[in-house]
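Every protein chain of the complex appears in place save one, which is left out.
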Amino acid sequence: MTALDIAKLKRDFPILERKVNGKRLVYLDSASSAQKPLAVLNAMDECHRNYYANIHRGVYTIAEEATAAFEAARRKVAQFVNAPRAEEIIFTRNATEAINLVAYSWARANLRAGDAIVLSHMEHHSNVVPWQMLAAERGVELRWIPLAPDFRLDLSNLDALLDGARLLAISAMSNVLGTINDIRPLADAAHAHGALVLVDACQYVPHVATDVQQWDADFIAFSSHKLLGPTGIGALWSRLELLEAMPPFLGGGEMIRDVRLDGFTTNDVPWKFEAGTPAIVEAVGFGAAVDYLSALGMDAVRAHEVSLTGYALEALRDRFGESLTIYGPTGVDRRGGAVSFLFDGIHAHDVSQVLDEDAVCVRAGHHCAKPLMRQLGVPATTRASFYLYNDEADVDALVEALAKAQKFFAV
Amino acid sequence: MTALDIAKLKRDFPILERKVNGKRLVYLDSASSAQKPLAVLNAMDECHRNYYANIHRGVYTIAEEATAAFEAARRKVAQFVNAPRAEEIIFTRNATEAINLVAYSWARANLRAGDAIVLSHMEHHSNVVPWQMLAAERGVELRWIPLAPDFRLDLSNLDALLDGARLLAISAMSNVLGTINDIRPLADAAHAHGALVLVDACQYVPHVATDVQQWDADFIAFSSHKLLGPTGIGALWSRLELLEAMPPFLGGGEMIRDVRLDGFTTNDVPWKFEAGTPAIVEAVGFGAAVDYLSALGMDAVRAHEVSLTGYALEALRDRFGESLTIYGPTGVDRRGGAVSFLFDGIHAHDVSQVLDEDAVCVRAGHHCAKPLMRQLGVPATTRASFYLYNDEADVDALVEALAKAQKFFAV
Amino acid sequence: MAGLEDLYREIILDHYRSPRNRGELPVPPAHKVEGFNPLCGDEVVLYLDVDPESDMVRDVKIAGQGCSISQASTSMMSAAVKGRPLAEVRQLIRAFKALMSIHESKLEGDGEGDGSDLAAELAGVRLGDLEALQGVVKFPVRIKCATLAWNTLQQALDETAQAQA
Partner (left out) sequence: MAGLEDLYREIILDHYRSPRNRGELPVPPAHKVEGFNPLCGDEVVLYLDVDPESDMVRDVKIAGQGCSISQASTSMMSAAVKGRPLAEVRQLIRAFKALMSIHESKLEGDGEGDGSDLAAELAGVRLGDLEALQGVVKFPVRIKCATLAWNTLQQALDETAQAQA
């Protein structure tokens, strides 16, 4: 494993040359969305300028090239999460749509009133609301794995929760706490109770080498835009047999084998789930993003983030002590680079506003995890999150800007 | 109205400099997807390089800029179809998803067994399959407006078809025949029977100035990629009251007002229907595309296409006479620039393959309109389709390449 | 940090640090309404007690949590409406929202032509301390923080009117 050369890496990201208020951009909001390297921008530009056409149905050269690039992207994304087969990757708009696809197709075909779905208190709204909609419509019961005081899942009651459950839908890494959940034992427990396992891997896949087979998951959802790729595309992975048995979700072009006035038959997986013209150029960008990450090596990416997160946790504690409360595990193993905190009685929005004066970009709010915020008993936190293009100087800039905020709002 | 300067215009489209088999690209497949002008590519690049961030929730400068650009794009798209309010534009992945949104949200909340939906024989699969799925699930009846011998709708039985109907879902322009349907009288008839009107405007909006208010439609669906914009984004327009009364479709981040363990409340329209991170950069590109078209003037675009389509129809007839059968209206008024034909007993795929040797890009197949192909009694047609960057030289290249195909396959 | 002083005027920070009218009122006679900003999680809980005889705001209490702007705006709103006749309160809502409206709804065009409406709404209404919130319009994302309390108040008035109808 070669350590990342961050100074060199930063030059791959054109936006990092942007100045805000005359200061260099310190982008610490990658958990919300990641910046894009030139490799991704160039791959998309190349497609637009040289071989753009609608895919799958064109006989001519540029349509063939576009189709090949689109399907090559699917292979790359499949390999990136060690999916056994490329067909098992369904391109969706984002992780949210991937989860909704499972809720509309698999769950509505298989779940009945009285069946239970197990979620956790640290889920993102995108892994909560689709299930609440289903629960309201079908009388399915939602059960919640609670949070332990160390910001990890409290698994003491897991077996009771899984009893009678048909699905465990769980995040691999919390976007608020940074907590990494150990999926394999959870999947084993769920399977022992006959439940399937959906992993919201939206925060995990961009930051840690992912192996869906090692997890033994049944569905995983993630987004391109959080792993250096473009917006407008995400992925659902599932096992081929499952996907083949599932009814279609959206109807339209591409997803059919035949259409007659009295009905239609569906195309093969994955196209069965990709109705209409897909995000063609975005798929190409998605593929370029996983290529970029693979070339660096996900182990090196993870190692850098572990070290930088450790540096940040220490720097924040050293400088601000009791004034700053961190919501999330304190050890850097089994946690990601999202660091949420409350700061000295200053509201998260106000912190973020003051930080912006120094071009330090952090997120403030409920981070689409209101059930979790209620468990934590806070309305909003400030969150700094790190990616491969961040370095210790960025953390130092955060600390200095926070010190200014403290001064500004001092009573 | 200033006539378009096509030679100048072509230079706005970098891909038109591409060579295939040593020949300049003659792109005649815009009905499938349009090429992108520099203005669109630059707008997206500018966002990626200068102000990319996730939207709606960020307090910092670049997030604010991205949010403003995203919502400005919504305004532009709204104005482009003369929507009364920007909030009435919902960004979707494509026209297909827009139609599915109506099928899942409005139709499933409002239609019961025995209700009828009226479609036509010229609909694209994307405006057929979502309704077939609903029909199978809910026992809703589908009725079909047949095709007249002049490739227009046979409206002689319209009132009977609309009797008891809850929805008329109809294309404004056929992607196979080029036929333009006169929406206003259809909408009036539907409304008189208490049915709502969904217009599949996927082929219409890119080519003809569109006014949803003049149409008096209830829903219209279209895609960015067919109007010079990027893939991965499309739009649903509907009236605010309707959208407000409809239940949500996809659940997740952005679309909620509040989430508690026991349920959620929805955000305002349009965000209520935009779950998860949207296609941010693609929205910016979509906005740039409608800006580009508006600057040229849609009347000038239409005038150019009318004249070019007339030239093409005449050139094909003059050169090939009986060897070539055109499926679509012969007059250029009330038809668009999609010209489908069967050629001298040569299968559409073979025609397209031979044309590719001369870098002439045309579509071959069922054009996602199998019910229509069955009505026409042909398995596949070859389709050439024109847009603002095409000129008479492109049509001439098509004619010459067809002559070569004729020679190659001569018995 | 030049721009920040525009946003965080002294009077705003004062209301934030020492909010007026915090607490609860018995429901009924008071009417309780909760307002959320779904984008950031700010919450306003408003207890509005309107005297049906005189159509005056007899009492008002506020709770909830949020950033300095939303909480200061809520506090300032409560002080501004307490003891005032409903007609004046409605006028105040319109005037305040007019102050913010050029920018509030980012969907509503570029604000051209709003100038005269704005002037009309503001004419004759004394906003007093509330004018300190004007600096917020330079920070578009924060406008919703400032208007949350006022939208909640509007809702409370609508619901009270309905209940009486």
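Each chain carries a letter (A, B and C) given by its place in the written order, and its residues are counted from 1.
Assume a contact is a pair of C-beta atoms (placed from the backbone, for glycine too) under 8 Å apart; a residue touches a chain by one contact, two chains touch by 3 or more.
As the structure is a computational prediction, the values presented were derived from the model and not from experiment.
Trainee: Report, in label order, the displayed chains that the undisplayed chain touches.
Mentor: Counting the whole assembly, the omitted chain is in touch with A, B.
Trainee: Just name the one of A:R85, A:R184 or A:R317 that touches the chain not displayed here.
Mentor: Only one of A:R85, A:R184 or A:R317 touches the chain omitted from view, namely A:R85.
Trainee: Of A:L28, A:V59 or A:I183, which residue touches the hidden chain?
Mentor: Here the residue in touch with the unshown chain is A:V59.
Trainee: Sort through B:E141, B:D211 or B:D350 and give me the one touching the missing partner chain.
Mentor: Touches the omitted chain: B:D350.
Trainee: What residue numbers in chain B mark contact with the hidden partner chain?
Mentor: For chain B, the residues touching the absent chain are 346-350, 353-354, 357, 364-366, 370, 373, 379-380, 404, 408-409, 411.
Trainee: Which parts of chain A face the unshown chain closely enough to count as touching?
Mentor: Residues of chain A in contact with the hidden chain: 56-59, 63-64, 67-68, 71, 74-75, 85-87, 256-258, 267.
The criterion applied here is as follows: only the chains that are shown with their structure count from here on.
Trainee: Quick one: point me to the chain whose Cα centre is farthest from that of chain C.
Mentor: Relative to chain C, the chain whose C-alpha centre sits farthest away is B.
Trainee: In whole angstrom, how far does the Cα centroid of chain A sit from the Cα centroid of chain B?
Mentor: So the centroids are 31 Å from each other.
Trainee: Going through chain A residue by residue, note those that touch at least 2 other chains and give them in order.
Mentor: 349, 353, 364-365, 370
Trainee: On chain C, where are the residues touching two or more other chains?
Mentor: Only 39-40, 139, 142 qualify.
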